[in-house]
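Left out: one protein chain. Kept in place: all the others.
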Amino acid sequence: MTNSNDSNPTVKQQRLNFEIREGSLLAKILSPRLFLMLVGFIIFLGFWHLSVEVWRLPRFAQMPALRTVVTEILSPNPTYGISIFVGEYYQHILASCLRVFIAFALATILGVPLGLFLGWSTKFREYVFPVFEMLRPIPILAWVPLAIIMFTSLEAPVIFLAFLASFFVTALNTMLGVESIDESYFRAAKCLGAKDYQVFLNVVIPGATPFIFTGLQISIGVCWFSLVAAEMVSGQFGLGYIINTSYTNVRYPTIIIGMVTLGFIGYLTSAMVRAVGKRLMQWRMRELALSGN
Amino acid sequence: MNESVKTSQHMGRGQISIDNVVKIYDPEGAAVMAVDHCSLEIAAGEICMIVGPSGCGKTTLLNAIAGFHSINSGSITLDGKLLCGPGKPQATPGSDRIVVFQNGALFPWKNVLDNMMFGPVMAGKMGIKEIKEKAFSMMADAGLSGTENNFPGELSSGVRRRVEIVRALMNDPSVLLLDEPYRALDSLTKSVMHEALLDIYYKNKVTIFFITHDLQEALFLGNKVAIMTSRPCKPKKVLTVDIPYPRSYSVVTDQRFRDLMEETSDLVHEEAKKSFAAGEREG
Partner (left out) sequence: MIRSVQKFFFNRSSRRATIAIIVFLLFWETCSRSMGWFGFQVPWIGKIPAPSAVITAWIPLLTDSGYWTSWYLSSKRVFTGFLMAMILGIPFGLLLAINRTAYGIMFPTFEVLRPIPPLAWVPAAIIFWPTAEMSIAFVTFLGAFYTIVINVLGGAQSIDQRFFQAARSMGSSQWDIFKRIVLPATVPSIAVGASVGMGITWEVVVAAEMISGGGSDGGGKGGGLGFFIWDSYLGGSYQQIVVGMISIGIAGYLSSSLIRVLGDHFSKWTRR
């Protein structure tokens, strides 16, 4: 006997005939988030396909079609020479990745200590930061001719440019990280008898780490940005190089392949940096987890 | 046997003399006087509560003792030695006077054990094994066993406060400086923390310099209570709470306690009104 105020429980039960377990794969696929995401992608790709091949909008006349790009990238014998089955493709990827790796590593090894000292020592900051801030506004690509003049090899200018961009971002963010550390931690350390170098090791470095990693994520993005630009202007091999030469040699679908690859690898490297950060900052992860993030 | 050793170690240590201290912020500019010829005597092993409205300058006094701020005139001595005064406007922070901060300053990147061991490890006078043993025994005393591998971010604020106090005590300080440590806690947790603090006090008998705006907290914990004026601060009235230790929370309903509350709450309220009228900002 059901109370007339309740909604009919048997009807409800019938609708949810099978229960979707929370957190199961099926639940994830049917989740609104994933669904919306796919809708977004479909709209974007659909628009691309429709505008080039179906509606043939005049503006899009010369754009490579979605179908062409997809068949090209997946074909073992690509018309324009680059696909996932061609060795050359991976050579270019490797070339770019290697350059980014060297540039980013150098920028981090030099930039983080510099940033730490800039934040830690007022004296050091007052001397060094003005010069740093004078050089920083110069866009990285403006350094290209100078880099070519300075370095005799072909690789060095490209790596130098990526390094420079990365270096400024890393150093600046590290400095801001040190400055963001609450005064109380310094005071507590001093009360507990820590000497200057001990404060540096135990408060400055761990305290700045969250900011440092945010900076590193921005830094690797900037590194890719500069690398691609440098490769487009000078250099052989590399994804920027492919994009540029594909354009000059009228191999348009390859441009898109280059762009997509760049996007994908850029995202991967960024995620890698983020993952390393999470690993090193267990304490922060737990703290954030507890505050409901 | 252990208790008497501890008390004799701390007997006679931690006597603070605050003599005519003046602190003016930004003397060439806004010239805000925070502390106005303040004099106060704190005996060794005493719990001295400083009560006053927000922003009156009590934290400045604490910071002067700790060595975070300089003073403009007057002097502060600890066990006869000059902390700051003529010729030495700012004290050097050290492990004889350790501060427990208002918002907590446990290092978030170190777990509880490492936090506790920090002071002695920095000092380098004891071996790591010894320090660890001391840490575990003090944690057990304070009821903190089992938290050694947790990070501060994982603990509740009440537990964090206790850890911070024990971290300070690991260094055998003469004075514990507490700056409204229980301000952010709810009153239920507060009452538990009070009893926990007294418990630690009985076992360690350090001098405690405790800032609060909560009169009941002051009367329950302290044996000397200094009621400060609104900014610039100086002691308006100093009284001794003659309720014997050990005190349990039931003391709050005793006649003597209520008499003391009556005596003092008017004074405190008066200063609070002045402070409110002056539009004091928090601090």
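The letters A and B name the chains in turn, as written, and every chain counts its residues from 1.
The definition used in the following text is that a contact is a pair of C-beta atoms (placed from the backbone, for glycine too) under 8 Å apart; a residue touches a chain by one contact, two chains touch by 3 or more.
None of the values given here were measured: they were computed from a predicted structure.
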| item | value |
| --- | --- |
| Among shown chains, those touching the left-out chain | A |
| Sole contact to the chain not displayed, among A:141, A:176 or A:280 | A:141 |
| Contact residue for the chain not shown (choose from A:93, A:255 or A:273) | A:255 |
| Residue of A:50, A:86, A:128 or A:280 touching the missing chain in the full complex | A:128 |
| Footprint left on chain A by the chain that the document does not show | 32-33, 35-37, 39-41, 43-44, 59-60, 62-63, 123, 126-131, 134-135, 137-146, 148-151, 221, 224-225, 228-229, 232-233, 239-240, 243-244, 246-248, 252, 255-256, 258-260, 262-267, 270 |
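Following the convention adopted for this analysis, only the chains that are shown with their structure count from here on.
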| item | value |
| --- | --- |
| Whole-Å gap separating chain A and chain B, where each centre is the average of the chain's CA atoms | 48 |
| Partner chain B, residues of chain A touching it in the complex | 182, 184-185, 187-195, 198, 202-203, 206-207, 209, 281-284, 286-288, 290 |
| Residue ranges of chain B in contact with chain A within the complex | 66-68, 93-95, 97-99, 101, 103-111, 118-119, 122-123, 151-154, 167-168, 171 |
